[in-house]
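Once you've had a glance at the structure underneath, I'll fire off some questions.
Of the protein chains in this complex, all but one are displayed in their positions.
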Amino acid sequence: MSIQAMIDEWYPVGIFAQLDEAGRNTMLMGEPIVVTKDGNARVTGRNGRSLPVKVRYGHVWTSLGEPKKDLFPIPEADQPGRRFVDVGVVRVRCSPLRAVENFLDIAHFPFVHTDILGAEPHTEVQNYKVEIREDVDEVWATQVKFYQPQAAKSASGGITTEYMYRVAAPTCTVLYKTCPPRPTEWDVITLFVQPLTEELCDVWPWMALFDDETSMTDLIHFQQTIFLQDRSILENQIPRLLPLDPGMEIPTRADMTSIAYRRWLKRHNYTYGAQLVAQ
Amino acid sequence: MKLYDYILSPSCYKVRLMAALTGVKLELRPVDFHPGLEHRGLALLALNPAGSIPIIEDGDLILTESSAILVYLAAQAAPEWLAGTKPEEAARVQQWLSFSGRLTANLGGARLHEMLLRTGDIDALQAQGIAALRELEAGLVEQNLRGQRFLAADRPTVADIACFPYVALAPDGGVSLDPYPAIRLWSRALRSLHGFVEMPGIHRLHELKPEPTVEESKA
Partner (left out) sequence: MHTLTTGPWTPVALSADLPVGTVIPARIPAGSIALWRSESGRLSASADRCPHRGMSLSHGFVRGENLSCIYHGWSYARSGKCVRIPAHPGLEPPEAIRAKTFAVEEAGGVIWVATDEAATTPPVLEGLMPLRSMTTSAGIAAIEAAAGAKATAEGLVVPAENADTLCLLLSARDDGQTLIHVLLKGETTADSRIAASRVAESLRRAAEDLQKKGIAA
């Protein structure tokens, strides 16, 4: 494990709209921090040191180091007509990297999100494209297609849904998904992961959707449903840390995004929450 | 009949499950429990000053407390889910309904702490949860020895539905279910019932469906 390569990254530590003066006592990569509000957001680390702060995508972001880059862009966050959904925190006893990797996976839909995001016999994962975009240093998977039995609350039948996946930071990932009311746009669903320790994380899903029909509470509950179905998987993977040793877990073609993600982590030495050598 | 519902609440799930098993149609009114704390807002406190969900609205009738709601649904749609006339059976149903309140406090408290970051003494909650699971396990062992597969009888009753959700979701609060073979068999029997529905954290029993024939696409 090395904390160094990941220390200058931005991490989500709270929903901005929910901050109060009393503050939120939490942790970032093992260091106790306090997130408070005095007009803007403030984050204090060990021994009262002030940490850098950004408020973006509904959340407060901070870093234990000195961020060299701005927070990754999500242009859709500034697009008129979208609804922005703070889904709320869920704690998971797993590596932050495992939480991201699960989010990048579609093959589990029929078994874990049964009758919502997938259903037998529609289990096949067709080939898709994966690349590491060197200019932005991000992992991208495109032309990902999967049969979804209930595409939206209003949909009566199944459709083939198209997805694009993007890893924008070691513990932050963005999903672009077919948007039924606007075929030319993508719905944006993110998973922002706050690493508390290498084996414990707070997960902050956030969405930017074109949907004027569904109530905000329904939108929140749909995403909470999906994530809570994943949680019982994430807490039962062995080891808790994400293995980067290729001999430890066997991927197939369906796992190309996960393979690229693991390679990218290794290349950058992003190993907080990873296991380098099989034990 | 309108249910003020939260998809992640095991107590609300009791009501949805009971309704599904007995064919009662519910109108769901989602409550933003997390992160919005809507159950503690003025509108919901007017319905239930205790600030808890589920709440049922049926005409003029407002019902709170999941055990009471289970009895209401069963009495209307499926009386065989209530206790019969045998004194022992009637008492057992009441005993496990009361017991289910403890599960909400201990296993439910541990789950809220571990999952949604609510405050609580996690060690005490988990220890009390384990004590309750042992009690349930022993009760089910004795019922099996009496030739009865469920908590109060050889058929499921409201008592089983009252206890099942917090037990099945104990691992969400860091409490393992591995040490309880009788609970595992009981849980499986409930999950196999016709009309059973899941909630997040309780997976589908895929073995209840035969393995599908999947053809490779020609693409």
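A and B are the chain letters, set down in written order, and residue numbers restart from 1 in every chain.
Convention: contacts are C-beta pairs under 8 Å (C-beta built on N, C-alpha and C of every residue); 3 or more make two chains touch, one makes a residue touch a chain.
No experiment lies behind these values; they were computed from the predicted model shown.
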| item | value |
| --- | --- |
| Contacting the left-out chain in the complete assembly, out of A:18, A:142, A:214 or A:237 | A:237 |
| Option touching the unshown chain, where B:41, B:79 or B:179 are the choices | B:179 |
| Interface with the unshown chain - residue positions in subunit A | 105, 107-108, 110-112, 120, 123-125, 232-233, 236-239, 243, 248-254 |
| Residue ranges of subunit B at the interface with the undisplayed chain | 134, 137-138, 141-142, 145-147, 178-179, 181-182, 184-185, 188, 203, 205-207, 210-211, 214-216 |
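Methods note: only the chains that are shown with their structure count from here on.
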| item | value |
| --- | --- |
| Sites on subunit B touched by subunit A in the complex | 6-8, 30-32, 34-36, 38, 114-117, 171-172, 174, 198, 200-201, 203-204, 206, 209, 212-214, 216-217, 219 |
| Interface residues, subunit A side, partner subunit B - complex | 15, 18, 86-91, 93, 111-112, 114-115, 120-121, 123-124, 126, 202, 215-218, 220-221, 224-229, 231-232, 235 |
